[in-house]
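Of the protein chains in this complex, all but one are displayed in their positions.
We just call them A and B in the order they show up, numbering each chain from 1.
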Amino acid sequence: MSWFSALYRSAVGKKAVMAVTGIILFGFIVLHLIGNLKLYEPGLYKAPGETGPGVRYINAYGLFLRHVGEPALPAYGALWIFRIVLLVAVILHIWAAWQLTLMSRAARPRAYASRPKIHTTYASRTLRWGGVIILLFVIYHLLDFTAGTVNPGFVEGDVYRNVVASFSRWYVSLFYILAQMALGLHLYHGLWSLFQSLGWNHPRFNHWRSGFAHAFAWIITIGNVSFPLAVLTGLVHK
Amino acid sequence: MNLTLHVWRQKGPADEGRMVQYEVKDVSEHASFLEMLDVLNQQLIGRGEEPVAFEHDCREGICGSCGFMINGDAHGPMPGTTVCQLHMRHFKDGDVLHIEPWRSRAFPVLKDLVVDRGAFDRIIQAGGFISVATGEAPEANLIPVPKPVADRAMDAAQCIGCGACVAQCPNGAASLFTSAKVSHLNLLPQGQPERFDRALSMVEAMDREGFGYCSNHAECEAVCPKEISIDFIARMNRDYLKAKAQRGMKTPLQT
Partner (left out) sequence: MATTTLDSRIPPGPIEHKWDEHKGHLKLVNPNNKRKFTILVVGSGLAGASAAASFAELGYEVRCFCFQDSPRRAHSIAAQGGINAAKNYHNDGDSVFRLFYDTVKGGDFRSREANVYRLAQVSLNIIDQCAAQGVPFAREYGGLLDNRSFGGAQVSRTFYARGQTGQQLLLGAYQALEKEIASGKVRMFPRAEMLDVVIDGRGRAVGIITRDMVTGKIDRHAGHAVVLATGGYSNVYYLSTNAKGSNVTAAWRAHRRGALFANPCYTQIHPTCIPASGDYQSKLTLMSESLRNDGRVWVPKQPDDKRRPDQIPEPDRDYFLERRYPSFGNLVPRDVAARNIKHVVDEGLGVGPQKNGVYLDFADAIQRLGRKAIEERYGNLFAMYEKITGEDPYVVPMRIYPAPHYTMGGLWVDYNLMTNLTGLYALGEANFSDHGANRLGASALMQGLADGYFVIPYTIGDYLSGHLGEKLSTETDDFRRTEAEVQERVNRLISIKGTRSADSFHRELGRIVWEYCGIARNAAGLQKALQLIPALREEFWSNLRIVGGPDQLNQELELAGRVADFFELAELMCVDALDRDESCGGHLREEHQTPDGEAQRDDEHFQFVSAWQWNGVGKTPTRITEPLEFEYVKPTQRSYK
């Protein structure tokens, strides 16, 4: 791993680590959204050969995640591999961000009396605090839907019920929506920024970078915000 | 026009420093910003006070000596302009202007608005050159350089080393400066033999000097008097990461 530490030592290396872990986390967010869209799938899912009434699609999807890879892997095996990769990515992403923040503080020990003007986007300025909000949100989110400790009447495996139960409380939905907006800004800047950090730049596709960042930031934000809104408006109900 | 200035005054490197208020009367709108400070300084000398020290030399926007913050803008409010070419017609009567030196750990203040930018020279020393001793050069037209490449290299090579990029960067990074020199030389065929060593050494020199990191805010590009593009930062990152991938565990030659 010494090549990694040699790379990581430099600021450019740290940013590359943030970009790569960012891509992993972005991939997860996209998959997560695709999975959650099953909330809107009408009817019930029946596995091949199953005779009962079937389960809601999103619950079936949850089941799939827990058992994917069987029998080659034990139950929850693939899920845990996935979780570990995500956890490592999150830790590296935050650790690098923390160290870079310290570096940036050290680089300007004395602040300006007259605050420097902002000439570019505010998205980039919200990156750091946006990240903190997102982290707090993720912790709550895990307690809500994975551990279930803050979910009223949590039923393991009944994703549909848990979602509706949680989002029926307006303040939870509000928090969720705000967190998704922070995520949107974070993604917008992050998705553009990673091209810079990894040096993926070419006159032929440079103008796509911003379009790509815009598009995905909006898709993810709109998609994720739609869930609590759907519950609050009664579109999705028990 | 009449102006109220709040100027950073600091006697020397060890002095604590403070903002001091001055009134400047009857400034001509045709004067440059530095000429306005000249007028202030003549008034101060007349009163027996020490004039405001600021760095300047060519006063035509090319030597890179001048530069300070005006109300939170490096080189003031006009894009693509150094303070020596900034003219007072862009301000209006009664304006209150806060004038501060570049703030960066790597640019210690020497006096008032004068900072030490020796860190930039040391970054160049790390690899910002092509090793060709006098007399070693082949006939100039032996190595053709495609026009678009030469033009692109020139875009980067225009950097005047003023330090505005560092000053405006929320992280105090020197990435635009460093990447401009890395890109200028790494784009050209003549720069290829040392391309990856250059990227490694210069990036690491930048860290060593205590500059911050680049979080792609593009503030540097917005205030750069030569409007150098942050595309060069991506290019530098790419060369650096490629070099790291190729060299694997080896650390670059210390220069």
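Criterion: a contact is a pair of C-beta atoms (placed from the backbone, for glycine too) under 8 Å apart; a residue touches a chain by one contact, two chains touch by 3 or more.
Remember, it's a predicted structure, so these values are computed and weren't measured experimentally.
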Absent chain's touching partners (shown only) are B
Touch as defined at the start, partner being the missing chain; which of B:Met1, B:Met19 or B:Ile124 qualifies?
B:Ile124
Where chain B meets the left-out chain, the residues are 11-12, 28-32, 34-36, 38-39, 42, 44-46, 48-51, 53, 55-65, 78, 81, 85, 87, 89, 110-111, 114, 116-118, 120-121, 124-126, 128-141, 143-147, 150-151, 153-154, 157-158, 160-161, 184-185, 188, 190-191, 255
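In this section, only the chains that are shown with their structure count from here on.
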Could you put a whole-Å number on the gap between the CA centroids of chain A and chain B?
38
Residue set of chain A touching chain B in the complex reads 2-3, 6-7, 9-16, 100, 103-104, 106-120, 124-125, 127, 189, 192-193, 195-201, 203, 206
Parts of chain B lying in touch with chain A, wherever the complex brings them together
6, 8, 19, 69, 71-74, 98, 100, 103-106, 167-168, 170-173, 203-204, 206-207, 210-219, 222-223, 230-231, 233-242, 244, 248-249, 251
